[in-house]
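In what follows, a structure is listed as structure tokens, so that the remarks can point back to it.
All protein chains of the complex are present and in place, except for one that has been dropped.
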Amino acid sequence: MSAEAASEQAVRPPAAESAGPAVGLRGVHRTYGSITAVDDLTLDIPDGEFFALIGPSGCGKTTTLRILAGLEEPTEGEVWLHNKDVTFVPPHRRPVSTVFQNYALFPHLNVFENVAFGLRERKLPRPQIAERVREMLELVDLTGREDMRPAHLSGGQQQRVALARSLVLEPEVLLLDEPLGALDLKLRRQMQLLLKRIQRKVGITFIYVTHDQEEAFSMSDRVAVMNQGRLEQLGSPELVYRCPETLFVADFVGSTNRFPGRIAEVLGTRSYAVELDGIGRTEMRGVTGLHTGSQVVAIVRPEMIRPARAEDGGPLLTGQIRDVSFLGPHTSYLVDVGTEAPITVTVPVLSVDDESGQGTSSFTWPAEAAWALPAGP
Amino acid sequence: MRRRMRRLPHLTSAFAAVIYVLLYAPIVLVVLNSFNANERLVEWGGFTTKWYSEALADSRVREDFLASLLVAVLTTAIALVLAVTAALWARSASARARGWFDGSTYLRIILPEVVIALGLFLLLTVLEVPLGVGTIVAGHVVIYSAYATIIVQARMMTLSSTMEEAALDLGATPWRAFRRVTLPLLAPALLVAAMLTFTFSFDNVIVSLFLGGAETETLPVLVLGLIRISISPEVNAIGTGVMLITLASFTITAIVATFRPTGAGMLIPTRRKDS
Partner (left out) sequence: MSTVPRRPRRGWRSPRQLLLLPTAGWALALFLGPLVLLVVYSFGSIDLLTFQVQFGWTLSNYGDVFSDLYLETIGRSLLLSVGSTLGCLVIGFPLAYAISRQRGKWQVLLLIGVMVPFWTSFVVRTYGLVNLLDDNGPLADLLQWLGLVDNLRLLYTPWSIAIGMVYTYLPLMVLPLFVALERLDPAVMHAAADLGAPPRRVFRRVVLPLAAPGIAAGCVLVGVPATGEYVVPAILGGDKTLMYGNVVANQFTGLGNYPFGAALAVTLTTLVTFVLLISRRRAAAEAWA
């Protein structure tokens, strides 16, 4: 159960390393009048990690990033960078650098001057500045464009200039605020690979904010899901996907089928026998701390449901296929099985047998595919 | 591109042309008469430049010109500082505060100048402050910093604060961020505001008249006095000279404002080729 072990590891005590985690947030609150943007956020991010902060708009991820950058002050709480309290340190003295959503390149300076900006503030000698800028431009594959103005660059190029500008300062942590939002799909994929490659090479912590779950999953070592200012769950992409701790997280990171029910029996740590409404008793895994009789919702991902064969034990759902959508690599079926809402079943196209296209069909799922969550308010 | 519905009705075009002629007639007349040898200026008496030499030789004209220049330069400098600080404040101010501020700026421009000038006159008299260049500048700034503020504020709106944040993020102190990023981007607006303020201040009559006291006279005030006394051919020469100065400064401003590349707010990435 590597996923669970990973979740234990996620919040390890800060004193483990001598230099401390790269980033530490302690009870950070940020309110604007009556609006709470960030609510009691506590987490640690170790060195060298590609860390993603995801959530719907307004969940507080950008505010959190800005607090890390020093562009906002928390109303309460502390911000630590490598064992130093930087809560009230202004942004120009923090060892972090930000890649902004719209790049914020200086239009009146060319590429070289943009990248050299921070170095000039540090009053480094010219030859050294030139050398470091050259290296960085090579890293992001922009050699030869030093004299161009931002207005004459494509979106992808501007993005790389912004990246170079921040990285050349060798920050302890790099913050990225939805940097790929304005790019088209193909370019975004390329940039994702580039960012990952650079992060591995440079070795510093990247904190990446995005609302695109897929992007976050493909790039990061760990993911934090935020909702309305609060941290809902922290863990590896796999953990968050397979073992979400709340319904919100479950829904945010992928599609779900929900089956309400009650805990019939506790079988072991995180192992339960659940009585599902309209379906019957079945065994599954779930979050810790559920008791016999607790109201739960079992979630099953569409791709884990498959047509039932006669010899299958386990839960059985039978019903009419309402809708079929051919999605390319998969086909999605909407099936009325008598539960509150129709279920969604996704099957790889290649595994289809003609029968499952029409009429009544039966479906089931393997025991490890279901996951029990407390039924929310 | 928009298509024009139809040609402009001829009447309107003709009308517009006539108005343009009438607009420039007095100015042309002044210029012509500045070379008119006939003192009474009733008819053309031959070409001469003696009015110009007289004007230049007149020490009072020279002094007043310098006074006007001094006042205009001081007014412009102070007005720009007020405009920039106010625009910086306005960017991060609440909508309510900004509403009040904009209203007061508008009021300073609209309110009849006599009221502003005389009110200040009263204040200075009560406080027993001697009238002179300083008091004139004080009055000019009240009015013309409002113009400058509007211009700078308008430009500031197009600059996103993210750019300043980026500068801070990269290690620049707030002052350095302002100097290296905000100020250069404001430059075109500052130039326009400076030219406008300078010209208006140089040309100002009412405030200069009432707040100059016995000691300080600006060029427009001198000209006003000369006009009221009698027909004065020297006035035409002075007027034409001043006109050339203000015209030159405004033409420069207009050219700079229209044709200079602005590179404003580089925040929306322009989609060129994929790369």
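Here are some notes:
Which chain is which? They are A and B, in the order written, and residues in each are numbered from 1.
We adopt the following convention: contacts are C-beta pairs under 8 Å (C-beta built on N, C-alpha and C of every residue); 3 or more make two chains touch, one makes a residue touch a chain.
Small disclaimer: the values here were computed from a predicted structure and weren't measured.
Only one of B:Ala37, B:Ala187 or B:Leu224 touches the absent chain when the whole complex is considered: B:Leu224. Contact with the chain not shown here comes from a single listed residue; of B:Val61, B:Leu82 or B:Ala194, that residue is B:Leu82.
For chain B, the list of residues touching the undisplayed chain reads 2-5, 8, 12-13, 15-16, 19-20, 22-27, 29-30, 33, 41-42, 81-83, 85-86, 88-89, 92-93, 101, 104, 107-108, 110-116, 118-123, 126, 138-139, 141-142, 145, 149, 174, 199, 203, 205-206, 210, 220, 223-224, 227-228, 235-236, 238-240, 242-243, 246-247, 250, 254, 258.
Rule of thumb we're sticking to: only the chains that are shown with their structure count from here on.
Chain centres here are Cα means. That of chain A falls 55 Å from that of chain B. Residue ranges on chain B touching chain A, taken from their complex, read 160, 162-163, 165-174, 176-177, 180-181, 184-185, 263-275.
Of all the residues in chain A, the ones that touch chain B in their complex are 69-71, 90-93, 96-98, 100, 102-108, 117-118, 121-122, 149-159, 165-166, 169, 182, 184, 186-187.
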